[in-house]
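Note that one protein chain of the assembly has been removed; the remaining protein chains are unaltered in position.
Up next, chain A:
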């Protein structure tokens, strides 16, 4: 009832009116109203009918904009009314009104209370030295007695241990404000005493029974509870109730201010510029956090911490926040962009791709309560410093270490180790022996068995550990403490194992290494049988009524396959609905495609789905934007061949790039190279380098040793190398698929089984001049043989790159010869040869046949011949079968 009046300050109501609007008994209402009026919570008129109203202090309105409150985001928007209420509560004579702040978690209740106090001081309602005591009632909730004593004080002798009088918070807050957060957690006796104080201004400490203590304290309580029963209890006693709105009821401006203010403050604290992608700002403005402002701040903190880590480990000169660093829930905000108010575009200009927050800029008028905790940065800083001091070379991996949580990284590492086929001879016998002894001990102590692949992986790891230690290099284990806590038993065993290693090799094993050993003991290496058939799904999603389905249909017909899914997004579909549809489809198909999905999209929000889906469904997903028919064709073709996800992705990217660069003809002569690799980049890789150097002509081909610690990092390094080198093969300890580059295990090379194949890959093209010599006497009807061969060579290379095939030079030579003879025959007698099942072949390979036909038009013109379809089919089949 009080609320009812309070919500319409200075409006007068009769008891009848109040009773009607609240649908309650008039007599009852009248009695309550009189009670409230008696207690001076509301005003009462003297005439008839008697009118009641809640008096809004005029002073508050006249008061010029308060400093304290204007620091709160939304003070002039969604919080306008609440701030007026708060001002009234503070200024209400003589000592303000006790106030209850309601609101969901994270709506800023504590901050609001603090601002009320500041306003009290500012407005002169409280002297500057007045206390503001803040207490969370949940802190002692398990011990009601202690809680009571903490608030109201303890009288000497009231319980064992209470050897003297202890003042409570009530005493400390005398003359000021006591803020009781989570007030609903107060035990019944505490509530009772609090109400006594509110009603009479007196209280009794624990154990006190005869004397009453006086205090002048304004109570501000806060609670997330919204159950009526509880609220009624409090409402009856606490005159002022302020409800802070949840985030969903705040304006888009306020949400923008929150993000901007937070980042500005963070830039200030770190004294570093922060660059935020436009999408980052948008996502944070639009997503639906369960924990309101508090959660937005926590999520912002997390993203800043990630960026900080990247900035520190990569020596960048500013922090960068990117969409892909956002937690999934935040990214989902982008799905709401279409439905977001137009105002968003004005707050976050579509022209501006990056928003920069500079320290020292006078941009932040608001002040956020939380988020001042710098510990996350300090932790990162410490770990990075430690690492830099020890001068380890594994620098680049720290970021992944810290970021993805170690266990993730680690299972990846072990799986790779276990799958290697390095010849056992590469591991010295003493290491193998020691490994066996260590595992015997471990199995005994942990009463667990370890399979041989774990042992083998550990042996490899141990070898590199010992090498590392002997050279005085260290690796940092970024999550040592949690490993120690979480796996204390294994950690103890790891210490025991370490001392065995120390005894054998006279080295000191640092704690970080023990941490790694611990993880070897905790991880169960799955028996991952390498499946030959990768099952990857291809899903095309495009705007328009039927664009995606019709494109997919075309491709399926061309390739005569059932592989490939498509989803249309008519322009009327909301992004969020589309996302749900896509997600459900992939979820449903998840079991059919355990190796992930390639998403082919055209534009807009669809492009952002990939990352979100990947996180939400925990399925590897790659997405490609700006998709066209050739890209879909390539993706479906490779997927139906059972190629792995990354491979499909890379090839589709090449298709895309080809489409764009076709006219640019960037032809840089690349040196052929072989990459040799292992975990350290020194051990096995070094041995491989020596071996390969013996096998090949090093004048022609470079051998590049590289470290392989983390798959993704390695991939990036190869990407870089690709710009300068034509990588012919990767040889290493860990199976690694990279686009069309063949992989050989170290064992393949050391035992000689694949040496011939490797050599074949390196065959250099025979100079056309030499081929000319050998054919000159035979080809008599084609004019200068040299010219013919040069033309064929050029056209063939073009065709092969268009078909995106990887054809050894040896085969190219063969095909050139074949075509040369073919031209000669066509020129003279003309040949009639039938390609078996030509119609079938043309139907299946329509694209390639088209390409070939087009590619050889210049030959037909120059020599006045026509290639029959049968011959084209032979050439095409030669090319594709050899790939």
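Here is the rule we go by: contacts are C-beta pairs under 8 Å (C-beta built on N, C-alpha and C of every residue); 3 or more make two chains touch, one makes a residue touch a chain; residues count from 1.
The working rule: contacts and distances are computed from a predicted model.
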Inset, instruction - Consult the UniProt record of the chain that does not appear here and report its protein name from "Phosphoribosylformylglycinamidine synthase subunit PurQ", "Branched-chain amino acid transport protein AzlC", "PTS system, cellobiose-specific IIB component" or "Sugar ABC transporter permease". - result: "PTS system, cellobiose-specific IIB component"
Inset, instruction - Identify the residue among A:124, A:472 or A:836 that touches the chain left out of the display. - result: A:836
Legend entry - Residue touching the undisplayed chain, where the options are A:111, A:820, A:842 or A:865: A:820
Legend entry - Touching residue (missing chain; options A:345, A:486, A:753 or A:774): A:774
Inset, instruction - With the missing chain put back, which residues of chain A would touch it? List them for me. - result: 763, 766, 770-771, 773-775, 778, 808-811, 813-815, 817-818, 820-822, 825, 831, 833, 836, 871, 874-875, 878, 881-882
